[in-house]
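Below you'll find the structure I mean.
Removed: one protein chain of the complex. Kept in place: all other protein chains.
Naming follows writing order (A and B), and every chain is counted from residue 1.
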């Protein structure tokens, strides 16, 4: 497993982890259980009892700690067994499960699989437009049987809109447009512009643009390791300045389930001041995008993975095109960070083989 | 494969192998065919023709020998080809399939995967309460996608009744009770007692105990390598001597299908002198237990196996509790016996990968 360990990953949307009900998800090749303690704080533990490896997620939350469904041992936020119901009730010192730093932000529960001492909240990139304190949000989830970097490629090169999503997101103006990219430290940005474009009805309607109107459209993508993207789509009347246009920001968070499968979380948010319109628009965006994401991107990503097989991406000698510049920048950042982590002797915790979830599933707030 | 080879294993219940019909089952990673010869003796052979590896179990029993479905070669109890229908009918000396010592006892067909010269009937542990000559019996079968030793753990530590089977078998009195264990040579025994217990209706009714009666319950488990257990549950009015109580003995036989899947055979028996009541009670026990076994134990065992993955049990550093003493004793005996067998140069026959049977199946007499 060659994952970046010292990084924040999304483990679940906040609404997926309900009070009193443990939630299980495989993350970076590990079974993880999420639950809320007595203060409703999100706790992340290995989903594997220290005693006989039973999945703690099938147990109960009792007084803010997790009770194993097999023999009733209980584990708290520190991972230490805090209750042995049998005999004299003594608890062996070794009865401890691994715990992960976790925090809740932007409508999601984040976890840190690496060194807990380095888990600094300040390292979390900013996604203010999906902060539920100030914004109305809506989100979607897709399970993808493909390496998370293939999804990052997809989001960092939106030229595929024209070919993979010709009926919803793309148009012939995209190939005619221009694209730039760069690094800001470990951040990668890609800025794509299309000019004098006739939008597909799905996009036009989302922006409230009358059919047939010619527009300029820009798509600003920001990627932060390990796979945290924001995409801002902007539209203005053709030839008009950007300031006269409208924007739709969204978050796209990639968390590897295994080396070959990925949890894809995405969310749209608009300011609460927009009122009911914000509610309608974020729902419109998520619900409308789910179809091309699920029926066009997902099969493509999975077909790529099948064609990649066990081979290393670079060993396949992919042809490099100018449109790939941003995606290649991101791959290079990840390769550098992972290599540095390995050189520093970071050792991943013992992992177990995860059988990927069958079929694609979907969770919408 | 790290199986103990010089040992008796249950291959099938007697009623599963009907006259004239070959029966196929994977045992210890090998495909085995069972059939009855002209004298109705159970014969166990590799389920793989010596000629082109066709499954003999798909052929016919002809004159007490097995005919291959592909080219009609016939094989007898010795494993030697006894008939070649083609050309001059000569049989090459090498046309021989492996045969296994087999015997029929306690309503089951047993086979010996190791050195045939060491297959001594006297090594079979005693299960007199399921001897069909003297007892009325009923049996059940479950296919489990977990290592057989996880099932042995389960049966040797019945403290899980309280947590995994709270509605049928367990109660809060169990954790309050006491437990002892020990070795008698290679045999491991565990004796658990619960005092002043209010039984769940399923158990109380089986013993004919009026609702609400307080009882003392004891559970005596005897384990013999490689995974042959008897469990005697006894109940008496709270504070009364055991001699005044009732007992229900049962047999539990674990046969590995592969390193990660297990055939679980279990049976209840009561003396024929009990008449119709014995019939009713053994059916009541098997039919009633099938639900917690299938819906509670089986998913737990399979979840443990998924969490164990390819890792060695000890490499996972399981926390050890006093309740585990018996199960650990049995693991230690198995480890010692397998190591001794390997040291003695026992070489398992060439095995082939077995695709475990899909789904759990069930066979009840």
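The definition used in the following text is that a contact is a pair of C-beta atoms (placed from the backbone, for glycine too) under 8 Å apart; a residue touches a chain by one contact, two chains touch by 3 or more.
This structure is a prediction, so every number in the text was calculated from the model and none was measured.
A.B. asks: Of the residues listed, A:58, A:159 or A:181, which one is in contact with the missing chain?
C.D. replies: Reading the full complex, the residue touching the unseen chain is A:159.
A.B. asks: With respect to the chain omitted from the figure, which of A:103, A:246, A:290 or A:308 is a touching residue?
C.D. replies: Of the listed residues, the one touching the omitted chain is A:308.
A.B. asks: Could you tell me which of B:95, B:124, B:316 or B:337 touches the chain that is not displayed?
C.D. replies: For the chain that is not drawn, the touching residue is B:95.
A.B. asks: Determine and list the subunit A residues touching the chain excluded from the picture.
C.D. replies: Residues of subunit A in contact with the hidden chain: 150, 153, 157, 159-160, 162-164, 175, 178-179, 300, 303-304, 306-311, 315-324.
A.B. asks: For review purposes, identify every residue of subunit B that touches the missing chain, sorted by number.
C.D. replies: Residues 31, 47-48, 50-55, 58, 67-72, 81, 84-88, 92, 94-96, 350, 352-353, 355 of subunit B touch the chain absent from view.
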